[in-house]
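A single protein chain has been removed from this complex, and every other one stays in its place.
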Amino acid sequence: MALKLVIIGGGSSYTPEIIEGIIQRQDTFPVNEIVLVDIEPGKHKLETIGYLGKRMIHQANANIKLSWTLNRKEALVNANFIATQIRVGGLKARAIDERIPLKHGFIGQETNGAGGIMKAFRTIPVLMEIAKDVQEICPDAWIINFTNPAGIVTEALLNYSRHEKVIGVCNIPFNTQHSTAELLNAKPEEVQIEFIGLNHFIFGKKILVDGENRTEEVFDRLINREANYTPANIMPLNWSRTFIQSTKLLPNPYHQYYFQTETVLQKDLHAYKENGTRAEVVQQLEESLFDLYQQPELNIKPKELEKRGGAFYSKVACSLMDSIYNNKNDIQTVNTHNHGTITDLPNDAVIEANCVITKGGPKPISIGKIPAPVKGMIQNMKAMEELTIQAALSGKYEDAYNAFVMNPLIQDEKKAKVLLDELLEAHKSFLPQFKL
Amino acid sequence: MALKLVIIGGGSSYTPEIIEGIIQRQDTFPVNEIVLVDIEPGKHKLETIGYLGKRMIHQANANIKLSWTLNRKEALVNANFIATQIRVGGLKARAIDERIPLKHGFIGQETNGAGGIMKAFRTIPVLMEIAKDVQEICPDAWIINFTNPAGIVTEALLNYSRHEKVIGVCNIPFNTQHSTAELLNAKPEEVQIEFIGLNHFIFGKKILVDGENRTEEVFDRLINREANYTPANIMPLNWSRTFIQSTKLLPNPYHQYYFQTETVLQKDLHAYKENGTRAEVVQQLEESLFDLYQQPELNIKPKELEKRGGAFYSKVACSLMDSIYNNKNDIQTVNTHNHGTITDLPNDAVIEANCVITKGGPKPISIGKIPAPVKGMIQNMKAMEELTIQAALSGKYEDAYNAFVMNPLIQDEKKAKVLLDELLEAHKSFLPQFKL
Amino acid sequence: MALKLVIIGGGSSYTPEIIEGIIQRQDTFPVNEIVLVDIEPGKHKLETIGYLGKRMIHQANANIKLSWTLNRKEALVNANFIATQIRVGGLKARAIDERIPLKHGFIGQETNGAGGIMKAFRTIPVLMEIAKDVQEICPDAWIINFTNPAGIVTEALLNYSRHEKVIGVCNIPFNTQHSTAELLNAKPEEVQIEFIGLNHFIFGKKILVDGENRTEEVFDRLINREANYTPANIMPLNWSRTFIQSTKLLPNPYHQYYFQTETVLQKDLHAYKENGTRAEVVQQLEESLFDLYQQPELNIKPKELEKRGGAFYSKVACSLMDSIYNNKNDIQTVNTHNHGTITDLPNDAVIEANCVITKGGPKPISIGKIPAPVKGMIQNMKAMEELTIQAALSGKYEDAYNAFVMNPLIQDEKKAKVLLDELLEAHKSFLPQFKL
Partner (left out) sequence: MALKLVIIGGGSSYTPEIIEGIIQRQDTFPVNEIVLVDIEPGKHKLETIGYLGKRMIHQANANIKLSWTLNRKEALVNANFIATQIRVGGLKARAIDERIPLKHGFIGQETNGAGGIMKAFRTIPVLMEIAKDVQEICPDAWIINFTNPAGIVTEALLNYSRHEKVIGVCNIPFNTQHSTAELLNAKPEEVQIEFIGLNHFIFGKKILVDGENRTEEVFDRLINREANYTPANIMPLNWSRTFIQSTKLLPNPYHQYYFQTETVLQKDLHAYKENGTRAEVVQQLEESLFDLYQQPELNIKPKELEKRGGAFYSKVACSLMDSIYNNKNDIQTVNTHNHGTITDLPNDAVIEANCVITKGGPKPISIGKIPAPVKGMIQNMKAMEELTIQAALSGKYEDAYNAFVMNPLIQDEKKAKVLLDELLEAHKSFLPQFKL
């Protein structure tokens, strides 16, 4: 039986990871065709990845046909899964998202604050087009969206495209599970975390090892880390004892932007002065990665890739596709419709939740109320996300302004306009919906 | 490690089934102590079951200590699981629940209509006492409630007792899964049904075999059964093609009371004239079962037990306890708090839903909206259940009347009173909360 | 300034009442143009009413231009208010709605049960067309809908037509206020009743006289009426003491269909044998009314009209239009969107609620939860109404069946089909949306 995966944004430096994942899962998830799709400006990178992918498959002696193309519609024919990992405007656009806010004294970051909103504005229309193609060409296929801001993008697709088989994934739940396991000297697969919230804004409510509640222990160890504990590399490092003891929740690294705003801003400003934007740092990393990828003797995913922040994304995606394909009914944390799972959020909101993964897609496990300490913040973030989607689709200046001014990292009615105007101008070639 | 099960209502004729279940699961769910508890009037039956249980354990060479007692509080010390399967007032009370409504032209049935409400009135106060004892003596233990009306009783305990670890079980989801499997020539474990609703009022929304949606096929086969299909013994037999085609839902046998009321009433009246109440028929069955149980050579659960309507209850309960104990994260259909699972019902309503079964209890899988065709009926039933619980706890005549008059099987403002008065009088020794 | 009222179904026997109302309110609500609209088969009645109207206006020396036409679109030009009081299929269709259910042992009634559903099926598509015309021709005009089933029709228009200025009215709240005033020897304008529910399914929760809570007194007098009280002519007569004492709610006459079903059915069957359907009785009333209307010396609304059941409808409608026109901010009970007013019903449900009447339309006063005793029944009715609207718009047999089988007056899965089939056939000329 044919099983076909299409990777949109196939020229991404992360693609070898997903190819590796497919190769490793041949026995249970027998993908036998992979098509990498990209756009003209990414053609060279696409080819590089394509040839590397072929060498990897050959080396693994896997029965997978790999090809690449700039023709998305052709690629989609008979697809079963579509992974979307695009970056509209490339790292140059990211650099703008980072630099302009910093210039005005705001955090510049690609998925939060002004930068995250702008990324959504650039990305959502393109993914709406992709979803339209999928709906027409391969309506039974699942879109597995990694593209950031993943939660916002997934909500846009689920609520405004006609394609219903869309799942958003992020590596934060996976990383939190793994670093918590490390903290507890447990195996990752034994650790289950009851998450609550939104993509990049989830908290861990309960940490279980083989079903035993060990939340207190995790909190104690995090709180007392100063003395004698070396935390896992991804674990949040800087949370005050009081924050964890009072909220009784496990934060994730992105919460630093909201609850340690001034500290992060100063750090980012310093880093910017030293090294330029994170986008520019990444640009160099990317270039050396592609140098590596072109080496004809390379036929596995190189270790160097793990240094990129998005590591394990592909692992998460492969694991998800495997569970769908095999109706595994295991539990994974993905972005899907709320539908009552969290009673304090709208039913059509997309949340990041623990789901039973079935052939029919993710079925979220009921959560109930948001813990009181973070209820308002999560509701606020979701409302801001809705404003962002609204603006990305309407292209109206007022809608864009509303998203900006209501973002907790901006929230200044005059500076919101200054920021927005400058960002709209800088990105205008990628924002056709805004009549600029 | 000690693992102790207490069976309240241990003198029930069903107890051998649960003992058998425990014996069969020794490897994975190593119960090593069972205490059967009953009340003075059931002392003789308790002993009979006790001795049979001992013979069964001996025959199976199992490492289980079995004892019996009339002292509930003592029995509860160090309990891990408590199965509750009591019948306040015994089959005599059931006969009254059946006979009086029939006399007035209403369906008399032990879990629906006037009879079901009266059973709740008798049962809830007793189970509240049990839950209080459990909370004081073994607060970490799970109460697995089989006592009917199971959904109503479970809601009363979860919302009004201080003990939170309460789960209600019923054999209907299990039986539906098995008979659907038979219909599709599939193995029961391959069949998953997306249920929606309340205990004795659940519908099957989707039938999946290994994750493949085969709902249409099930409907077609049910609809066309007249011609060439011999349906499974438990499967609903009499639904019209139109009902299934229009609601697009799989009903369960209890729905006959509501959607085939007149037919069922006539059938019941006829059966009553022929054989007396179902309670009386069951009384005879019970007596012959206990004759059998007393035979010293009997050392297994006798086949004859399966003829009793509640077969597989114990299977369901053992399977549930096993999954809790082992944190299996498998999916079972049990009665638990709604908490947003069904968005059209109150958060604190108890629903019968597919749940992931963990060491921390059942975690329901989000459902969202009730399908339009049955939304109103399910909301109506739930509201009636709330009135029933209210009255069972308050002992107020008005509350009892409200439950009666709003029950879809009664709903006549004058006859409701006649029925209620007669039933309250007939049951008064078991209704101390009503000052009669 | 011009103020124009269009009466659709202007040939109705009720029209003189509304003309009278307009004449009486000349000072505060200065309508200076009335256009009566009807369809070809009603042409003769339309003329009769037209000439009577002219005589009434002349007699009152009022400055109102009255005309009549079969051309609805022309009539709507520059309209400010549109009153809709149509009867698709006329009294003949009503006779069918009454006769066929009775034949099968069900209540046959024009706004409840099978008859009410069929009336909705015939009426909704026509009113959707009217709303479409209004939206195109006079988009600022208010539609004041009297057409039954008024709540269902209003919900259909508010949720599925593009015209948002739609209000449904009924005389039950008005009549209840007046008969309660009579009961308390108070003036109607001093009496305020806190209503909860749906059109034809509202209950009075609290009765206030000049703000003083006199609910208990009303209940006491209703309960003790047998002895020494002659109730008002519209007040519900037959409620048992227990029903009122337990629900602590004031029912309305339509509740008899649901809570005294068997009694009402027998009474209706008896009346049918004696006099034929109510439609036929009304037909004769109508004929003698029109004989009267044709008398050239008649120049006021004749007293005989008050014998028709719908009396005071027009009073309610005039009072509503007056308050809108004058932004009175007084409180009237009308049918409008829920929007959270009742927290146990969907936001987009139409409810019958106490509203502040402003130039911008009715603003409902928050109610909160439905009283527990009737929560389920009201939710059930609303869900059934949604199914009815669904079917009226889709014309699908399954949708129609769902509405029938879930109606509390039908609810038999097999007889629902028999009833539906016979009614669809009998009415087919007025049900083009059903492909029969």
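Read from first to last, the chains carry the letters A, B and C; within each, the first residue is number 1.
Definition applied: a contact is a pair of C-beta atoms (placed from the backbone, for glycine too) under 8 Å apart; a residue touches a chain by one contact, two chains touch by 3 or more.
Here the structure is a predicted model, which is why all the values come from computation and not from measurement.
Participant: Can you list the shown chains that the hidden chain touches?
Facilitator: A, C
Participant: Specify the residue from the set A:T28, A:Q59, A:S240 or A:Q295 that touches the hidden chain.
Facilitator: Answer from the full complex: A:S240 touches the omitted chain.
Participant: Which of C:T28, C:N63 or C:N213 sits in contact with the chain that's absent?
Facilitator: That would be C:N213, which touches the missing chain.
Participant: For a quick check of understanding: of C:I223, C:V356 or C:L393, which residue touches the chain that isn't displayed?
Facilitator: C:V356
Participant: Determine and list the subunit A residues touching the chain excluded from the picture.
Facilitator: Touching the missing chain: residues 239-240, 242-243, 245-248, 258-263, 372-377, 379-384, 386-387, 390, 397-399, 401-402, 405-406, 408, 411-417.
Participant: So which bits of subunit C touch the chain we can't see?
Facilitator: Within subunit C, the residues touching the omitted chain are 192, 206, 208, 210-213, 327, 329-331, 338-343, 347, 356, 358-360, 363-369.
Everything below uses one rule, namely that only the chains that are shown with their structure count from here on.
Participant: Using the contact definition given at the top, which chains are in touch with both subunit B and subunit C?
Facilitator: none
Participant: Report, in degrees rounded to the nearest 5, the angle of the rotation taking subunit A onto subunit C when the C-alpha atoms are fitted.
Facilitator: In degrees, rounded to 5: 180.
Participant: How many angstrom lie between the CA centroids of subunit A and subunit B, rounded to a whole number?
Facilitator: Between these chains, centre-to-centre, one finds 45 Å.
Participant: Could you tell me which residues belong to subunit C and also touch two or more other chains?
Facilitator: Expected reply: no residues.
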